[in-house]
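For this view, one protein chain was removed and the others were kept in their places.
Chain IDs A and B follow the sequence of writing; residue 1 opens each chain.
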Amino acid sequence: MALYTLDLGQVAAGIKSREFSAEEYIYQLLERIEKVELKVNAFVSVNKEALDKARVIDKKIRDGEQVGALAGVAVSIKDNICTKGIKTTCASKMLETFVPPYDATVVKRLYDAGAIVIGKTNLDEFAMGSTTEFSRHGTTRNPWDINMVPGGSSGGSAASVAALECTVSLGSDTGGSVRCPASFCSAVGLKPTYGLISRYGLVSYANSLEQIGPFGRTVSDVVSVLNAIAGADENDHTTAEGKPMYSLRERKGLRVGLVREFIEGAEPTVAKVVHKAVDTLAREGCRCEETSLASVQYALASYYTIATAEASSNLARYDNIRYGFDLSPEGYEWNSYFARVRSNFGEEVKRRVIVGSYVLSSGYYGKYYLKAQQVRSLLKRELKTLFEKYDVLIGPTMPILPFKIGEKIDDPLKMYLVDIDTVVANLAGMPAVSVPAGFADGLPVGLQIMADEFQEQTMLDAAYLFEQAAKVQRSPEL
Amino acid sequence: MVTKEEVKRLSWLARIELSEGELERYTLQIEEIVKYLDVLDTIPLEHVKPVVAKKKYADLRPDESSGFEGNALGTKYRKDGYVKGPRMV
Partner (left out) sequence: MDTKIGLEIHCQLTGVKSKLFCRCSCDYRGMIPNANTCPTCLGLPGTLPLLNQKAVEFAGMISLALGCKVPDEIAFYRKNYFYPDLPKNFQLTQYNAYGITSIGVEGRLEYGDADKSARIRRIQLEEDPGRLVYEGGSMETSVYALIDYNRAGVPLVEIVTEPDFADPKDVRLFLDKITSIIEHLGVCDTKLEGSVRCDANVSVGGGNRVEIKNVSSFSDVEKAVRYELTRQRTMASRDIEVRSETRHWDEARKVTKESRTKEEEQDYRYFPEPDVPAVVLESKFVSSLMQSMPELPDARKERFISKYGLSAHVAQVLIDNKEMADFFESAIKIYSSPKEIANWIVTDLLSFVDERRKELDQSLFAGLKIEPEHIADLAKLVDQDTINRATAKQILGQIVRTGEMPSQVAEKMQAGKIDDAGALAQAVESVFKAEQVAVQDAKRNPNAANFLLGKVMQLTKGRADPNAALEMIQTRLKEA
């Protein structure tokens, strides 16, 4: 039996009931990784100890000990989330030799649930990008067409799930970095409400916008991971109180708003798939109608102002003094040393740090940063008003289909424009999930479903309803 | 107008050494990006207050101290416990 094709529920049940061993399952995954990695390049590093960890789980079960809900399940972790004792590079030279002395809270909670980290996945350097092309470890390729980008910045996470190299994955979403690759790879990718999941251990890029988010091949898998990792954390003062639990529910009569600005901004091939999805929802008893979110036109400017500003400050710490790569400070004057080592950032990172320094510099605070924060307020207000009328808002996750590797890499602004549908949720701090909606020209299209803050259950209700009705293929032949 | 001089000043502010080629390339790209961000100026925002995250005083961290087990410094350039850094002048 191809254990690597199972979803989380089946894996956890099978291991617990001893239908198969965790060791066998992990072994198959490692084999699978070896088979497809040359084509996909989803991983920065594979965990050599995964098999040992599997054996420990098996023994615990044999001995009748208590094991967690995710016992034995293989998770891949985006390489900007700290794993104790396992190299965490953010796909950057600046963290080439960095081995965190601590685990991110989400990693610790996964371990507590019995999950096994099978490897660290590829990303755009420091999570800045939408295609995973800005990585030192080469770009990850879309498992559906290896000449196409997998999306980003959590491209490795999405691809590893789609390519059956692991069962679920954790990524991070600052402006769409979980939902975009989920859409491009036909996976389920969720960005929670800001503050639902602890950021302790997530290497900061834009800390007022980002959240860690799970990937899975099914809505059910994403729910299982969410239940293991969500909830207040004393190590992150921006987390909300409480420990919510989510479930799969039947929900009738959901009020669905299709955001005009999103659908009208999409390519016709993409729009067609989304319209079909709306029909599916209507057939399932949802009340769908078109609606408008006028402030979308300002969203990208607001996002890139705040994100670059925060990035320029969050990345200031990389001066190679306390951690980094091996370059002796002797012989240098400190300003030169700093400027020299930091020239090792990739292009996109350098650009964003400079733009960020610009928007924050003396005299510009009111013109850019303050205004961008006000736009967030405006967006949130508008969304709250819409959520009085609708349970969820939908649209295409991405305005375009996955494109060729290298196509947009020389035009930064063009690249930024693909985030138009996703940044809104980050700016408002509200949850959004991308579920596979279908294919166009053989390439995946994702449907984005948004809900009001802390209304993940409603959002998941809609996602589950759609998934069960649409039955879109989740993994390609590789 | 974002000039080459401006980008040079900003790269110094950010302590990032840029090659002449990078300086040329980035100046054009950054000029474009900043022009796009200027749309923020066109929005009527007089009565909009930024959203601010809040926390109650009672929920702040209690004042207890504990040490960190393990080595948090990841550099081999040390002397008698100090971290070696580049010279100051």
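Going forward, a contact is a pair of C-beta atoms (placed from the backbone, for glycine too) under 8 Å apart; a residue touches a chain by one contact, two chains touch by 3 or more.
Small disclaimer: the values here were computed from a predicted structure and weren't measured.
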Option from A:Ser313, A:Ser343, A:Gln457 or A:Ser475 whose C-beta touches the chain left out: A:Ser313
Residue among A:Gln10, A:Ser220, A:Ser361 or A:Gln457 that touches the chain left out of view: A:Ser361
Candidates A:Phe43, A:Trp144, A:Tyr200 or A:Tyr303 - the one touching the absent chain: A:Tyr200
Contact set of subunit A toward the excluded chain (per top definition): 81-82, 88, 90, 95, 98, 100-102, 104, 199-204, 207-208, 234-238, 309-310, 312-313, 316-317, 319, 321-323, 329-330, 334-335, 338, 357, 360-362, 365, 369-370
Residue numbers in subunit B that touch the chain omitted from display: 13, 15, 52-57, 60-68, 72-73, 79-89
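Criterion: only the chains that are shown with their structure count from here on.
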Rounded Å distance between subunit A and subunit B, as computed from the means of their C-alpha atoms: 23
Residues of subunit A defined as touching subunit B within the complex: 97-99, 101-102, 195, 208, 234, 237-238, 297-298, 300-302, 304-305, 312, 316, 319, 321-324, 326, 328-340, 342-343, 345, 347, 350-351, 353-355, 357-359, 361, 367-368, 370-378, 380, 412-413, 416, 429
Touch list for subunit B against partner subunit A, complex: 2, 6-7, 10-19, 22, 26, 29-30, 32-34, 36-41, 43, 45, 48-51, 53, 55, 61, 68, 70-77, 83-89
